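A single protein chain has been omitted; all remaining protein chains appear in their positions.
Letters A, B and C mark the chains in the order given here, with residues in each chain numbered from 1 onward.
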Amino acid sequence: MRAAIAGASGYAGGEILRLLLSHPEIEIGALTAASSAGSPLGAHHPHLAPLADRVLLDTTPGTLAGHDVVFLALPHGQSAAVAAGLGDGTLVVDCGADFRLADPAAWEHFYGGAHAGTWPYGLPELPGHRDPLRTATRIAVPGCYPTAVTLAMFPAFAAGLAEPDLVVVAASGTSGAGRSPKPNLLGSEVMGSATAYAAGGVHRHTPEMEQNLSPLAGAPVRVSFTPVLAPMSRGILATCTAPAKPGVTPRELRETYEAAVKDEPFLRLLPEGQWPATSMTLGANTAALQVALDERAGRVVAVVAIDNLTKGTAGGAIQSANLALGLPEETGLPLNGVAP
Amino acid sequence: MRAAIAGASGYAGGEILRLLLSHPEIEIGALTAASSAGSPLGAHHPHLAPLADRVLLDTTPGTLAGHDVVFLALPHGQSAAVAAGLGDGTLVVDCGADFRLADPAAWEHFYGGAHAGTWPYGLPELPGHRDPLRTATRIAVPGCYPTAVTLAMFPAFAAGLAEPDLVVVAASGTSGAGRSPKPNLLGSEVMGSATAYAAGGVHRHTPEMEQNLSPLAGAPVRVSFTPVLAPMSRGILATCTAPAKPGVTPRELRETYEAAVKDEPFLRLLPEGQWPATSMTLGANTAALQVALDERAGRVVAVVAIDNLTKGTAGGAIQSANLALGLPEETGLPLNGVAP
Amino acid sequence: MRAAIAGASGYAGGEILRLLLSHPEIEIGALTAASSAGSPLGAHHPHLAPLADRVLLDTTPGTLAGHDVVFLALPHGQSAAVAAGLGDGTLVVDCGADFRLADPAAWEHFYGGAHAGTWPYGLPELPGHRDPLRTATRIAVPGCYPTAVTLAMFPAFAAGLAEPDLVVVAASGTSGAGRSPKPNLLGSEVMGSATAYAAGGVHRHTPEMEQNLSPLAGAPVRVSFTPVLAPMSRGILATCTAPAKPGVTPRELRETYEAAVKDEPFLRLLPEGQWPATSMTLGANTAALQVALDERAGRVVAVVAIDNLTKGTAGGAIQSANLALGLPEETGLPLNGVAP
Partner (left out) sequence: MRAAIAGASGYAGGEILRLLLSHPEIEIGALTAASSAGSPLGAHHPHLAPLADRVLLDTTPGTLAGHDVVFLALPHGQSAAVAAGLGDGTLVVDCGADFRLADPAAWEHFYGGAHAGTWPYGLPELPGHRDPLRTATRIAVPGCYPTAVTLAMFPAFAAGLAEPDLVVVAASGTSGAGRSPKPNLLGSEVMGSATAYAAGGVHRHTPEMEQNLSPLAGAPVRVSFTPVLAPMSRGILATCTAPAKPGVTPRELRETYEAAVKDEPFLRLLPEGQWPATSMTLGANTAALQVALDERAGRVVAVVAIDNLTKGTAGGAIQSANLALGLPEETGLPLNGVAP
């Protein structure tokens, strides 16, 4: 099978390529870009040694045609037009936000503009979402923060162990902010410093978390989300806490999470007492989880670490694509991180 | 006036010295240590060029005698014995935890062992705490996390704008974990990674936050606290959120915080829309604050940045010592950070 | 005395302001900028709390008039025009490159375009350069790398201990590359990575090193210079090595350096065996030096650490300005770094 990547010069595109280089069933086809078209990939992703001499093409229906799967790693708002040029015979996997939200009002509130529609949501671990992906021809890859938060909290909500009032504070590496140069993303600014941003209920990933978790909780989950930019290139460490339902015990909580991860190849519940670190998952498609019951405060506290570019974007995209292409879900996806 | 520093080879001791080097009224006297006694300070704090040749003495009543103020930067549990050898004519400022908590049960639960007692609490900004410091001869310097969280939330609780159910997630630089070499604090481990630790309600600073805020809230404040080790040497960025009381408006919240910081030399409410970064306060005794009302989630969200070694430890110690010594509170304390 | 800063929104401008905030004799006057004019300083330098509400003015003769000293922190090529509008009664201190080089051919080779001229060179430690600064009305602040390298090697060359064939490899923090956002300076790119750049003899600071050292060596010093971008915001660590002249002994080398730094307030020769780290000098105007004779390789090896923004730019500028303004050279300049 052959894959094209639209938006190959950015971080998401680069990570898809890194993973596909080790994928035994998918060959790398056309690589396209906007302003970078015409330049060699090595000018943008010099770490991808085997692809350094590949030249970026323009993102057009013609250059993307003839592939089994097309990964879109484009700025928000551009995916619909590109996808329209690709028939149903081509699997289209969109790493952007355009097709994630089901609720047009939520889209309009947080993103503005017209809602493009909804595609099957590419988070196989979310109960009920794996099977539809097996027959999908269009997939919306979840946002990096919603991936982390959903994986941390779906077991508690699905088992009725937590009240639908969720607080999330998540530290993210800077690659989550993309590659467009902005002064606040300069190394000089971010090294040695942590900073909150888009706090107070305005971050665009908030409704996506609510959309994922509310059906499991059987009630609208209210999410208070504060993202923090941390001085690291990759990784999300999300702390998620909700009031425990009355009578929940530590053992019940632990066993619920053990059951939830048991058959999931990419979910890993750490031994009791060991808390997630983003280095555990650097470059891996794994989510490292830990959960505890804070009995003094009456809260479930779940912490998750993922690599925002791997499980949070490119790895999640390939995991869902594997399903839609009829491949084993784990194909070509690393389980172990790169550390120290 | 002359100051001695017991525990001068550690990070807290080093930061006290750095600040005292610019203090116009306090001269640096004896510097003492335990296993490092006999070595030059330059072997431990090579950044303190003017003191590089000073030799560390043993920590004994004799070496600490004859100073106007003695700063204790000792491992937990050692301060009482050292302070006992110093008369009431000497101001003793303890950077350790020994005398912070009023409740022996809380001490025993979180620290274990016998409670040493309670000293005047060195957080002048906490309503009701400035005046007692003016006549104190013993001062307990707050913990770094409680300093941050108390400064972020005291206005909301004192004004009755928030329910007493507080969630705190705070990222800290590694210097907060001290200088004893442990594998998990190696640069190789911490660079490029964020990790939670002591989560689930077990961190020792939790009861101190509750002790500070409950009297203001007029009810026991329950605190769910998750500390995060971030890949930076200094700084705490604490996100604090509690349910808003019914009817609170954004304007009311903003004005409450504006009033709370108005006469405080070291509290700084950022312009609306600008969120704190730890780099704003690196090396400074300033706390940078921002607050917002998340109306969707019904929550007050306050974020604060401090330097854990400055406002969070050594600067806070000197600020309180200034008061007790009859000096202007701001004497010798930097208002601006070092950035980028 | 009052100072204006042209280019106050950049890193050099910000560091000048940080230092002037603690300067007892110089008051901060007009702050000017180009595209940032009209915005508050707090939007650019939120660490400078006391100046957060100051509004940036346009850089014009009018806004800069009426100050005792004007610091120029402008892009290369703009200083001459601005200085022309300021009479000889105003001290003008240029942090740019425009007036550093005496040799028009060197200027043209490395910078291109017309040579603007030569101003007194603001490196008081360089033999013969302190006295002219006392009467200067125009000062060219050295480049950050030439400052480091000159301070490391002037003693060896002045004492005839080294052959005029110098190899320099210097790691620099990213703030040396300025604040204009470029993809290669993004935090995502620089964190966790070291990279060489402008290697092979093309870096513009090369002729400035040669200009400084050749007169002391009594022969043209050839400099092979390789700059390395290191994952840190501040600091230069320069390793400088030249063949030892025949017969040089370790003791002779050590004593030469001891004599060279003896009366210099900002030069610090570390104890034998302790090598410089940039953290020793973070935010300080100090240069930390060490030197050794590698007898196997027959080479003098000198290593120096400075803060590129402080001693390497803003601190050096103020040090020279102090001399020209008739103040003690050390006025307002920190000797100690901020660490850890």
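Just so it is clear, a contact is a pair of C-beta atoms (placed from the backbone, for glycine too) under 8 Å apart; a residue touches a chain by one contact, two chains touch by 3 or more.
Small disclaimer: the values here were computed from a predicted structure and weren't measured.
Peer 1: Would you indicate which residue among C:96, C:142, C:155 or C:276 is in contact with the undisplayed chain?
Peer 2: Residue touching the absent chain, from the options given: C:276.
Peer 1: Who touches the missing chain here, C:4, C:223, C:248 or C:321?
Peer 2: Considering the complete complex, C:223 is the one touching the chain left out.
Peer 1: Which positions on subunit B touch the chain that was left off?
Peer 2: So the residues of subunit B touching the missing chain come out as 11, 173-175, 177, 179, 181-183, 185-192, 231-233.
Peer 1: List every residue of subunit C that touches the chain not included in the displayed model.
Peer 2: So the residues of subunit C touching the missing chain come out as 167, 169, 171, 186, 188-189, 191-197, 199-201, 206, 222-224, 226, 228, 230-235, 237, 239, 241, 275-279, 282, 290, 292-299, 301, 303, 305, 339-340.
Peer 1: If the missing chain were put back, which residues of subunit A would it touch?
Peer 2: 11, 14, 18, 21-22, 40, 42-43, 45-52, 175, 191-192, 233-234, 268, 270-271, 274, 277, 279-284, 286, 288, 334-340
The rule we apply is simple: only the chains that are shown with their structure count from here on.
Peer 1: Same or different for subunit B and subunit C, where same means more than half of the interface numbers show up on both copies?
Peer 2: same
Peer 1: Using mean CA coordinates as chain centres, what's the gap between subunit A and subunit C in Å?
Peer 2: About 44 Å, centre to centre.
Peer 1: Take the average of all CA coordinates in subunit B, do the same for subunit C, and state the distance between these two points in whole angstrom.
Peer 2: 35
Peer 1: In subunit C, which residues are in touch with two or more of the other chains?
Peer 2: Each of 11, 175, 191-192, 233 in subunit C touches at least two other chains.
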